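Only one protein chain is missing; all other protein chains are in place.
Let's turn to subunit A:
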Amino acid sequence: MPSTITTEAVEKTVVDALISFGAEPSEVAPATELTTLDIDSLDLAELSQIVDDEYGVSMKSSDVSKIKTVGDIVALIVSKG
């Protein structure tokens, strides 16, 4: 069963994932831009898999292309829940 979607839960999933991809933990915050964290399209493809697995939400590449910040990712997932 997919986990229940709450902003808090999704934010934790996203932050944990970005850190596991190599982002500096102290820099990962909702307002941080992904380029600052050196997060690129390959990382977002991996994140999509994690999110699909955890919440049953599919992030389309057309959605992902508009993402700029960590908070944008969280908002996108929550809006699809």
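The definition used in the following text is that a residue touches a chain if its C-beta (ideal position, glycine included) is under 8 Å from a C-beta of that chain, and two chains touch if they have at least 3 such contacts; residues count from 1.
The rule we apply is simple: contacts and distances are computed from a predicted model.
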UniProt protein name of the chain not shown, from "Tripartite tricarboxylate transporter substrate binding protein", "3-oxoacyl-[acyl-carrier-protein] synthase 2", "Sigma-70 family RNA polymerase sigma factor" or "Sodium:proton antiporter": "3-oxoacyl-[acyl-carrier-protein] synthase 2"
Sole residue of A:D16, A:E33 or A:D53 that reaches the chain not shown, by the stated touch rule: A:D53
Contact set of subunit A toward the excluded chain (per top definition): 21-23, 38, 42, 45-46, 49, 52-53
